[in-house]
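With one protein chain withheld, the remaining protein chains of the complex are depicted in position.
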Amino acid sequence: MKKPILIINFKAYDNAFGKKGIDIAKKIEKISIEYSTEVTLSVPATMISTLSQEVSLPIYAQHIDDVDLGAHTGAITAEMIKEAGAKGSLLNHSEKRIRLDQIHNALTKMKKLGLESVVCIDRYELVNPIGLLQPDSILIEPPELIGSGISVSKAKPEVITKAVDEIKKTPSVYLIAGAGISNGDDVYTAIKLGSAGIGVASAVMKAKEPEKVVEEFIKGALRAIENG
Amino acid sequence: MKKPILIINFKAYDNAFGKKGIDIAKKIEKISIEYSTEVTLSVPATMISTLSQEVSLPIYAQHIDDVDLGAHTGAITAEMIKEAGAKGSLLNHSEKRIRLDQIHNALTKMKKLGLESVVCIDRYELVNPIGLLQPDSILIEPPELIGSGISVSKAKPEVITKAVDEIKKTPSVYLIAGAGISNGDDVYTAIKLGSAGIGVASAVMKAKEPEKVVEEFIKGALRAIENG
Amino acid sequence: MKKPILIINFKAYDNAFGKKGIDIAKKIEKISIEYSTEVTLSVPATMISTLSQEVSLPIYAQHIDDVDLGAHTGAITAEMIKEAGAKGSLLNHSEKRIRLDQIHNALTKMKKLGLESVVCIDRYELVNPIGLLQPDSILIEPPELIGSGISVSKAKPEVITKAVDEIKKTPSVYLIAGAGISNGDDVYTAIKLGSAGIGVASAVMKAKEPEKVVEEFIKGALRAIENG
Partner (left out) sequence: MKKPILIINFKAYDNAFGKKGIDIAKKIEKISIEYSTEVTLSVPATMISTLSQEVSLPIYAQHIDDVDLGAHTGAITAEMIKEAGAKGSLLNHSEKRIRLDQIHNALTKMKKLGLESVVCIDRYELVNPIGLLQPDSILIEPPELIGSGISVSKAKPEVITKAVDEIKKTPSVYLIAGAGISNGDDVYTAIKLGSAGIGVASAVMKAKEPEKVVEEFIKGALRAIENG
């Protein structure tokens, strides 16, 4: 997995699918290319195949069910999202938590299939326990800040710094910070505090001009990285 | 909703998605056209858009999450499956049960969006309670027979006849029978006992020549209907 | 089941268990005896045996798991609550929803064991579907009013009147109204609108003098019944 500088979770917003979903994905792609900075889009299962064809950005699923192929009506398996064109998936998002054994099973299968994995958690104490399972990345998001517009960078920088300390125990795993990230400064701070990149959703998906927000985020990230 | 003579649930079988999924769908489509008998395919969420474009058969989702559009990572909503091309969805399959309030919410939204609905249940006592919520169809499947190869038509005909009695209390709702349906006679019997059509999965999905199985099922159905 | 005039759900409030739980139960018992009006207490599983011994009021569980006796670590079964002294149980409370097949299974077992059942629902459209399963009572509570102090009697009387219309289709089932019931007038109105009794929790459990609140509720109920 490349350094995950910016992951955008489309969630189930009204512009996450259909023509609106394609439109926003293309706008983000344009900025991504302009700044030579990879942006990952985590999209609804119904949109994986379409967006994998429509844009060149890495497409992630938002969730994978821990079941093998077979009689599992309604399940979305790792095999299915790969076949549809996904490069990886979020796992254990606060809006779709799964159990530890399911996380381990899903990660094992994703590695076998060559899928990238970003496991979401809500507190620094879980960084090392999850890190031991060797996902590609861990995305830490204090749930009370998700969608709040109050960024973890400003409101709870200690969550990031403690998580950064913990992630050092499993050096191959990237740490991503998220929750409430709203502007370029939030991104700058998160990366300066030690996170590899950031995860966002509402700040982009609910923006009037999502591409401008993504541009600002990328600029903030690049500034922090150059500033190193 | 037209009379649901044959609903094939792709489940998460290894030929339910990707090229194999398209291949089996096309084979079924051919038979469907040949016999002028509509066959509905209930497919993984990742395949709805692809199969809606590749074949002319009605495509169903296998499940819908009872959430509105918004911050619901990993959810598959009614709006998403419609936008992807689905004509309807199964709900409450034994492998993906939901609660009664969720069934009611989902049905209300599906009606608003013009999506067809097939609510699965496992016993005749639930036919009238669910029928009162006015889905398009109810699919009754004794779970112990699902995937068994022992058909409800032969092993538990009373499940169908009792369900047929119950469905009469909500005349606008179709009754579909399923579980263990393996050959044309099973289909014939199920329809003769009063069901509008049948639901199948493993008998088709695990067959060496799925199109032959579908052909036999359609012949059984047509024989019963003509014989009606 | 006697007419369920007043059911008090102890929930998991800090005075729902231990000495405080016994204390509040005894205070309620005193009022119940004084007014010759039965009050049912729905209590945490850990308190069923203690309260069944300490007070003469009918003790209910708050939930039953739909499993048979056997290898089910952590389950609370109908057999266990009966053995501990419970006379019945709530089922499907908005804070502990279960599926329709589980409700049916639980009701079937409860009838066999002679346990009373109160199935909770959140909307009048589910009164008849649940009523067909023949619980002893249905408790209808618009969830947005639960614990709000704004009573269903005043804020949404049409929920009660519509539910009363629906319950007539299954005459052996009592209808109980709840959510936000705060004073004697709320109780009076709920019963005048046609409910057999009321369900409450926070109004009693969070009161400084719970026995006074219960007294006021009973007076409101008796006034409505005499007036009836």
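Per-chain numbering from 1; labels A, B and C assigned in written order.
The rule is short, and it goes like this: contacts are C-beta pairs under 8 Å (C-beta built on N, C-alpha and C of every residue); 3 or more make two chains touch, one makes a residue touch a chain.
Just so it is clear, the structure is predicted and the values come from calculations on it, not from any experiment.
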{"item": "Chains in view that touch the one left out, judged over the entire complex", "value": "A, C"}
{"item": "Contact with the hidden chain (one of C:Ile5, C:Ile31 or C:Ile48)", "value": "C:Ile48"}
{"item": "Touching residues on chain A - with respect to the absent chain", "value": "97-101, 103-104, 121-123, 125-126, 128-130, 132-133"}
{"item": "Missing-chain contacts mapped onto chain C", "value": "9, 11-14, 16-18, 42, 44-50, 62-63, 67, 69-77, 79-81, 83-84, 90, 93-96, 146-147, 201-202"}
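One rule holds for everything that comes next: only the chains that are shown with their structure count from here on.
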{"item": "Shared chain contacts [chain B and chain C, defined touch]", "value": "none"}
{"item": "Interface residue overlap between copies chain A and chain B, same or different (over half shared)", "value": "same"}
{"item": "Chain closest to the assembly centre - both centres taken as Cα means", "value": "B"}
{"item": "Rounded Å distance, chain B centre to chain C centre (Cα mean)", "value": "38"}
{"item": "Separation of chain A from chain C, taking each centre as the mean of its C-alpha atoms, in whole Å", "value": "44"}
{"item": "CA centroid of chain A to CA centroid of chain B, Å", "value": "35"}
{"item": "Per-residue overlap in chain C, given as positions that touch at least 2 other chains", "value": "none"}
